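Here's a structure for you.
Every protein chain except one is present and positioned as in the full complex.
Chains here go by letter, A, B, C and D, matching the order in which they are written, and residues are numbered from 1 within each.
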Amino acid sequence: MGKSLVNKDLKSLVFYILFFGSLLFFFPFVLSDFRLNLLGKFLSFAIVAMGIALAWGYTGILSLGQGIFFGLGAYAMAMYLKLEASGPDLPDFMFWNGLTSLPWFWKPFKSAPFAFLMVIIVPLLLALIVGFVTFRRRISGVYFSLISQALTLVFFILFVGQQGYTGGTNGITDFSTIFGYQLFSKTTQHLIYYITVFVLFLLFLFGSWLVKSQFGKILVAIRDKEDRIRFSGYNPDNFKMLIFAISAVYAGIAGALFVLQEGLISPSIFGVVPSIEMVIWAAIGGRTSLLGAAIGALLVNTAKTFLSENFPEIWLYFLGILFIIVVRFLPEGLVSLFNRKSSFSNLINKIKLSLGAKYVRTS
Amino acid sequence: MSELVKHILYIEDLTVSFDGFKALDGLNFYVEINELRVVIGPNGAGKSTLLDVICGKTRPEKGEVLFYEKIDLKKLKEHEIARLGIGRKFQTPSIYEDLTVLENLTISYPKKKTVFSALFFKLSPMDKEKIEEMLHFVGLIDKRHLKAGLLSHGEKQWLEIAMILIQNPKLVLLDEPVAGMSAKEREKTVSLLKKIAPGRSMVVIEHDMEFVKNIAQRVTVLHQGKVLCEGNIERIQNDPKVQEVYLGGYKVATN
Amino acid sequence: MLQIKNLHAYYGESHIIKGVSLELNKKETVCILGRNGMGKTTFMKAVIGLLKPKEGQIFLENEDITMFEPFEKVKRKIAYVPQGREIFPYLTVQENLEVALEASNKKVIPDFIFELFPVLKDMLNRKGGNLSGGQQQQLAIARALVSDPKIILLDEPTEGIQPSIIEEIAKVLNILKKEKGISILLTEQVLNFALETSDRFYIIEKGQFVHETTKEQADVQKLKAFLTF
Amino acid sequence: MSDKSLSRRKFLKKAIGTGVGVMGLSLFSEMSWINDVWAKEDVIKVGILHSFSGTMAISEVSVAQAELMAIEEINKNGGVLGKKIVPVIEDGASDWPTFAEKAKKLLLKDKVATVFGCWTSASRKAVLPVFERYNGLLWYPVQYEGMECSRNIFYIGAAPNQQIMPAVSWLLKNVGKRFYLLGSDYVFPRTANLIIKAQLKHEGGITVAEEYVPLGHMEFSTIINKIKAKKPDVIFNTINGDSNVAFFKQLKSVGITANVIPVMSVSIAEDELRGIGGELVEGHLCAWNYFQTLDNSINKKFVANFKKKYGENRVTDDPIEAGYIAVYLWAKAVEKAGKTDVDAVREAARNLEMDAPEGHVKIDAENQHLWKTPRIGKIRADGLFDIIWDAKTPVKPDPFPALVSNKVCNWLKYPKTGIGRR
């Protein structure tokens, strides 16, 4: 037993090194700038997916509102960038919406440190509030998921409606510099790519540490039997709030990195659809594995780009079928293919179960 | 704790009703510190409901539920009650199926249970030893790395008992701990309970009279949400009302 | 009636039932005794079809029903009382019972059910999930009887039931056997109950039968020994 | 059974493995050095960037078809500069960041000479910085709210003074003063209404209400009740997409026909009317620069070709026509410049004129918008229009109406930013 454990750890270690090594030393040298920029964007998505793995995979909280947090992080960053791009003028969209002066809540975003802080604080606070009003009232499972979906819609409507303050449907776009450097110069973009990889790595380490800790075990226990954990003396509400907030912060940070590379943010990210897609990334890759979820985000988005570029008129079929196949046959996501042998045979068993022995239940 | 406190559990006039049906009906129930109390009674008498109220799962309609005669349990949440030192085993085994046996015990271990302490929690070698010992005791040492969901019914029962005991509670509530256990395990449970009994109070619900006889000091019989009769096992066995509503012709062999 | 030949069953890759053969005759009660985790429940599941056996055969009156779905077996008059009750929590007691009419040719719940379990009569409109543990167990047995079976599989039926009702159940099982000609396959850990109701005994250990005896020949001490070691 | 499941197992293993492989490969195939090895044929690549999926596909697919038709026609006549035009089609998927990504891809990876695309203002705003950053060229085919001035975009649809504002003036003169403004919650309607309100104030009209519905809104009964309560003379409709169907159906069912309160729409044209049903909207009004029923030979040929290519039941409309002529305008500019270089084409396009299905058009030298003729049509039962008014001559485009802005867009006068003060 001990031996195979070591083996497994060694194997994963090799895998981690390969993964992050190739992000650092391989892709930047073989990909064109455009593709590297895409990859950087996908890496920011990978961060969202890791957050989802923490909340959903480990704790059983399926949030269909990650787009909100991603969006808030992105808007915080975009507000700073927009102010920097506008110089002394009012941002263009405010002007054509008839505003005459900068709204008070925009003002502090002139400061980069403040904006960076807000990238974390705003999602964190909102998640804590949402967590407070739902988990405390023991709203969980599907209820929570669908409430978070409704919230997404609320945010969408509000951001679209407050055009003068948010840029409306257009969102915030047209940036030029960051700290005075050209945002879209080759060097800046390369640097941002490396920062993204680095952040991904840090958040991966942090997440791994979390799930290995006692805290992580309690999360799994909550996923299993939330009611029971109370009788062991834990208050699951607090645990859930914290992990949900952490996953929100992951999304917020990802949003900020996204804006830096995409050069725009719009409320469409608050839409119901992007939030569902985020969950799908994690599911496809493997919701109970941080790196799995991250890889899911990379693969799904690569596939989406590849398919939509090559089959612009019918790519949705492929994507739809891909989702169905993975969910149907790989409930643990694609990582289960790469895991130890025994997991692989587990998968085979699962397939077998679903093909033949439908009534087998393990409870 | 003041010298005068005699009862760890002080319940008076407790009433619980569900849509008009009174599961507990003005129940008075007192358990002394360090007492092992057995509660029996017909199916549906309200035994599990009583435990539900004590550990905060069910809120009563009226009545007093005091811990050490002064802490009002009605006002507390489940985890707060658990932290006071009240551990409960459920009627059907309730464990974390996706965690290993070992992890099930580790998270039940009585250390600070706030969010932040959990982040930095580490078991000391002594704690580990205690857990190992407990695993040995309940015969799950070989299965400690197995996912708990894969245990058989009886093994799950054992695991849950171990989880309660490792919490080292002042008051242990056990709902039918030997249901589904084989004779051997029943005997083991008896000795286990006897071993852990000193220094703590216990309320045990059981239908297995053999088992009851082996552990009981004082037995309470509930019926229709009220106490029907209370006393030692002989007295209970010979009470005609108890025989009528509960025992039937059953007689525990005297050995 | 029921013949089981060399049955093997697995959970995933773990081999739980390892070649078990058993015969259940008409008007007979057979009891499988065994300690925790020895495979009693797994065996029952394999027989009723909730778990598909990997190897071996099950015959019902010479028809091979090994790979039948549970409902097909039930239609052939086998009833099953699972360990853990498995009551429909959101259905009323009455509805819980009515569901079982599916496999019977009757339209209404027969009265004898309520004679056997008078508690249920008072609770017809209560949701199954709200019954006490013992009440649920009674409901589970009653539900099996509603379908008017020829064979009943009972997985630890006395768990959580008060002594007087255990006695009742023992009586009922004996009556069913004698008067209705029902065959019963039972798992138990409580020897007293087993001795009161069963004609033959098997001891299961680690998925295999290690001892077999009839009531007449039964050596109680020996059986006890099996259960305690 | 176990045999069968074994082979199925193998199959699945393979299938899933292949799937993963394809995804991995797709990443590889995008690596720069592989791209460079790709054969370079002597053609001119242009981008078609529209939504082929999502909500906006409803409108954008037809425009893309018109653009493709124009490309095909030009190729049939020998192409531009003797080379064939090859369209690279990308799906913006009704999602603005996707538009931006695809725009980058077209410019950086495919290195297209120009791009025809977008519909919503939001998608245009999303790609605008991309086109400016990489000095690409976008031909935008839809009417819009103005307030924009980019040297990398040619605006082929109407500016506010070529559609909305003439429509308001006409309504004030011919229908009444009390306007009920109803639009989608969205940039174009909100900005358009800003202009309309200013204009009403200026020309003596009254805004009785201003109301926005979320995109995709389906339930108009309450709004219609409000309309009844406010008793406007006209409803000025800037609703986009799906919701129009619901709006008109429900309006009709409570008996508000064009005779009672006419609706003037600026975001629906013949193509959308197909999905609403002519009887429902008969008698209501739309303002555009082009209608399928325009009576001139160029248009007749255009309509005939379009129907021949895409089906008899298909119709043409303003954005479709704009998409179509955008391709011709670009081709003309390229011929004039003698190369596809963006700066050269932009210079060549100044003052470029053309006889289009909508009549004579000209690219404004100052602001890169198109001179167009405002028109108003009345919807017939067959979903086409009777043209009841037109401005007689093309109007100079003005992206910054003086009523709401003191800016002007003039690249000749302000070569740095294009924007100056009035």
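What we mean here is this: contacts are C-beta pairs under 8 Å (C-beta built on N, C-alpha and C of every residue); 3 or more make two chains touch, one makes a residue touch a chain.
Assume contacts and distances are computed from a predicted model.
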One chain isn't displayed here; going by UniProt, is it "Heme exporter protein B", "MnhB domain-containing protein", "Urea ABC transporter, permease protein UrtB" or "Ion-translocating oxidoreductase complex subunit A"? "Urea ABC transporter, permease protein UrtB"
Answer for the absent chain's shown contacts is A, C, D
Candidate in contact with the missing chain, chosen from D:A70, D:V213 or D:V395: D:V213
Could you tell which one of C:L50, C:V93, C:V119 or C:A194 touches the chain left off the display? C:L50
From C:R35, C:K52 or C:R143, the answer for touching the chain not displayed is C:R143
Given A:Y143, A:Y181 or A:W209, the one touching the chain that is not displayed: A:Y143
Among C:L60, C:A103, C:L120 or C:I204, exactly one should touch the missing chain; which is it? C:A103
Go through subunit D and note every residue touching the omitted chain. 52-55, 57-58, 60-62, 185, 211-214, 216-219, 221-223, 225-226, 228-229, 242-246, 249-250, 252-255, 271-272, 274-277, 279
Give me the subunit C residues in contact with the hidden chain, please. 48-50, 69-71, 74-75, 79-80, 82, 86, 88-91, 95, 98-103, 127-130, 143, 147
In terms of residues, what is the contact footprint of the unshown chain on subunit A? 56, 62, 133, 137-139, 142-143, 145-147, 149-151, 153-154, 157-158, 160-161, 272-273, 276, 279-280, 283, 314, 316-317, 319-324, 327-328, 331, 354, 358-359, 361
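Here is the rule we use: only the chains that are shown with their structure count from here on.
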Which two chains meet at the most C-beta pairs? A-D
Hey, how far is the Cα centre of subunit A from the one of subunit C, in Å? 50
Geometric centre distance via CA averages, subunit C-subunit B, whole Å: 29
Spell out, as numbers or ranges, the residues of subunit A touching 2 or more other chains. 356, 362
Counting only residues that touch at least two other chains, what does the list for subunit D look like? none
Of all residues in subunit A, which touch subunit D in the complex? 30-35, 37-38, 41, 96-98, 157, 160-161, 163, 168-171, 173-175, 184, 262-266, 268-269, 274, 299, 302-303, 305-306, 308-309, 312-313, 315-316, 322, 325, 329-330, 334, 337, 348, 351-352, 355-356
Given the complex with subunit C, which residues does subunit B contribute to the contact? 18, 21, 40-45, 47-48, 91-92, 150-155, 157-158, 176, 179-185, 187, 207-209, 245-250
Subunit C to subunit B touching residues, read off their complex: 11, 14, 34-38, 41, 83-84, 119, 126, 130-135, 137-138, 156, 159-168, 189-191, 224, 227-229
